[in-house]
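I have placed the structure first, in the form of structure tokens, so that the comments after it can refer back to it.
Every protein chain but one is kept in place in this view of the complex.
As written, the chains take the letters A and B, and residue 1 is the first residue of each chain.
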Amino acid sequence: MSDATNVKDLLIRVCVGTGGLAAGSQEVIDEFGRQLGDRGIEAEIVKKCVNKTGCRGFCAKDVLVDIIIGGKSETYQLISTDKVGRIVEEHILKGEPVKEWLVGPEYHSFHDRQTKILLKQCGHIDPEDIQAYLAIGGYEGAKKALSGKPAAVIDEIKSSGLRGRGGAGFPTGLKWEICSKAEGHPKYIICNADEGDPGAFMDRSVIEGNPHSVIEGMIIAGYAIGASYGYVYIRAEYPLAIHRLKIAISDARSRGFLGKNISGSGFDFDIRIKEGAGAFICGEETALIASIEGKRGMPRAKPPFPAHKGLWGKPTVINNVETLANLPAIITNGGKWYASIGTEKSKGTKVFALTGRIKNTGLIEVPMGISLKEIIYDIGGGCEKNRKFKAVQTGGPSGGCIPASHIDMPVDYESLMGVGSMMGSGGMVVMDETTCMVDMSKFFLSFTQSESCGKCVPCRVGTKRMLEILTRITEGKGKEGDIELLLELGTNIKATSLCGLGMSAPNPVLSTVRFFREEYEAHIREGICPASVCKALRRYVVNVEMCKMCGKCFKACPSGAITWEKKKPASIDKGKCIKCGACYEACPFSAIT
Amino acid sequence: MTEKNEQILDKYDREKGSVISILQDVQEAYGYIPEDAVFWFSERLNIPASSFFGVTTFYAQFYLKPRGKNIITACCGTACHVKGSAGIINRVREELKIPAGETTSTDGKFTVETIACVGACSIAPVFIGNKKVFGKMTLEKASEMLKELDKG
Partner (left out) sequence: MSDNKIKITINGTETLCNREDTILKAAKRAGVHIPTLCNDERLEPYGGCRLCIVEVKGVARPLTACTTPVAENMEVVTESDTIRKMRAHVIELLLSNHPNDCMRCEKTGDCALQNLSYEYGVDGSRYEGEKWDLPIREDNPFITYEPNKCILCGRCTRICNEVVMAGTIELTGRGFNSMPDTAFRKPRTLENCEFCGQCVSTCPTGALTDRKGRGKGRSYEMKKVKTTCSYCGTGCNFYLNVKDNKVVKVTSAYEAPVNQGNLCIKGRYGYDFIHHPDRIKTPLIRKGDKFVEASWDEALELVADKFNELIKKYGREKVGGFSSSRCTNEENYLLSKWVRCAIGSNNVDNCARV
């Protein structure tokens, strides 16, 4: 039995978010509780982070556990219940950390290259405790803003160079200024938390990890434009974020940060939550407004812009979660400070969700202008299984694929637009040599197609036709002229669609045709999918020289197409093969191609 | 039915733009959007039933048919797609013998739906079974998940 001094200073932090929970973090917490209880040790087990990413963003190694004894912190990765006993025994009781389970160098490189403003507090404070937020200077930005004139707040944001983080990158200060001068009462500020891009989870993480920063941002924005009400439009698919936000709003209200006469400034402001109902298009601001009004989420033509005629026909500003969460820090530290980070036209930091075929998946915050290379290799650690990096998709279904040849390019609004992609909300999906670019385009098109609202012709019918052409190419039924037809369709859809969804829907196709045309041609002319992804064009064979005769493919095959005996290389019966790819996935030696 | 509806109506009394919120509560109360409920609210609120129907069929979240006892939501996001979610979804549907074009198994035990992205890309492919997240899914783990959910 150890002495009681250990007990006082022991703090265990465990990630409990969507990712952490899926990896078994609740079980880990329970196990720590049981093991420590059995030994009569009291420890403060903090459910540290909100979700897998809100914490440290390094969810590839969940469950992450911090053991802090007397202020000295050690971090374990990939912890499961069966490992808890040894950690308690050796580390907590004897003071000898279990070295082989501690995080490796990639954990540090993952963090060292980041610049954290927004994510700084995520994972370090309890998102369900307003006291924790106040302790780190929370709501000071709002107080500072409210002590001056609204115009001064707008000026400060203008000088920071902050641009909307939702996609198009419109200057935030300018948007506010237009709305503040617009006639009409009341005015509204809407927080767009309808993060619908597949492959993006920045906004959810910020709300789950630090909901008060979003509320504070809304107070600042609301004050600047003269709004009396705020709405948070959030996806119903984010129950934890909604839960935390509700707590935060109610706490902020009871502390007088929301409601009448906030902090004695005479400013009245309150916030309501509106849950989305499953429509990607509602991320588009006019569709979002229609949805809050209880209608079908169909966009309308602009002008008039929401800053003049928005919610219920009144002047409205819609800002993305990340944009709003940046505001407290900008007000507190000044616009100049913020403008010192980033590039000439793209200021500050940007949060990206780094996913796909990359080693270190997770949420990262980097200064604008950082090179793709730094993100993919220094932070992301390169591709899984050391495969060859092929492309990275940014901007979700509205963006494009940036090929490996552009790896040195800086990541900012203009550069991304320049290569036919866009910043979007910040999804970054990494692809390696095993990703088929035609299949990838088809995936995005099927997404935009199913999310098209149906209002305008080019998007409703045009994306459908594009998807059909892509589908036949991936099925080996492509024809000469299909690529040209795709380009023609894409160009016209971009030019004639009503809203941002249609205008950008062809981007994944146009950018992959631009950079990977030979893959399309291989599908059409040679009937080959170079990445062996498209089912109809796949032919799986065992490379006998590389086969280590382990039999994993044999076990994985669901159709009995593989013959294998111990100490003999496997072989695939083409007649029985259903081209499911299970063997290919199962092979640890890349012997199946 | 009336009592449940009255409760929902009280919550949104006279609030403009509450059609979606009401439908969300209706679905929470009944598991789907029953026709009778739509006509009930339409009459009480003097909002055409066609508006409710238009909204219901626009948003992916709403269901016009009762769903299975267990709800499995498969993420179809980019990361999940890249990591082979489509094959796993097919396997799950096959295992549950869900007829083509349907989402609910004939015995009413399971409903398998797909969703654009649950935003848990680091643990792709992701499935949500009765609100519990199952990450880094494989064919084997999918079978285990089904057994676990079936047991309750």
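Rule of thumb we're sticking to: a residue touches a chain if its C-beta (ideal position, glycine included) is under 8 Å from a C-beta of that chain, and two chains touch if they have at least 3 such contacts.
These figures come from a predicted structure and were not determined experimentally.
Of the listed positions A:13, A:212, A:296 or A:314, the one in contact with the omitted chain in the full complex is A:296. Among A:136, A:495, A:541 or A:578, only A:495 touches the chain left out of the display. Of the candidate positions A:283, A:348, A:399 or A:462, contact with the unshown chain belongs to A:462. Of the listed positions A:156, A:432, A:451 or A:519, the one in contact with the omitted chain in the full complex is A:451. By the touch rule set out above, subunit B reaches the unshown chain at residues 35, 38-39, 42, 47-54, 57-58, 64. What subunit A contributes to its contact with the hidden chain is residues 279, 296, 298, 300-301, 303-304, 449-458, 460-462, 464-465, 468, 485, 488-489, 492, 495-498, 503.
Just so it is clear, only the chains that are shown with their structure count from here on.
Against subunit A, in their complex, subunit B makes its touches with residues 16-21, 23-24, 51, 54-55, 58-62, 76-84, 87, 91, 115-124, 126, 131-136, 139. Only residues 18-19, 21-23, 51-53, 59-60, 62, 195-201, 204, 236-239, 274-280, 291-297, 312, 353, 355-357, 361-362, 393, 396, 427, 429, 431, 435, 440, 443-444, 447, 451, 453, 558, 580-582, 585 of subunit A touch subunit B when the two sit together in their complex.
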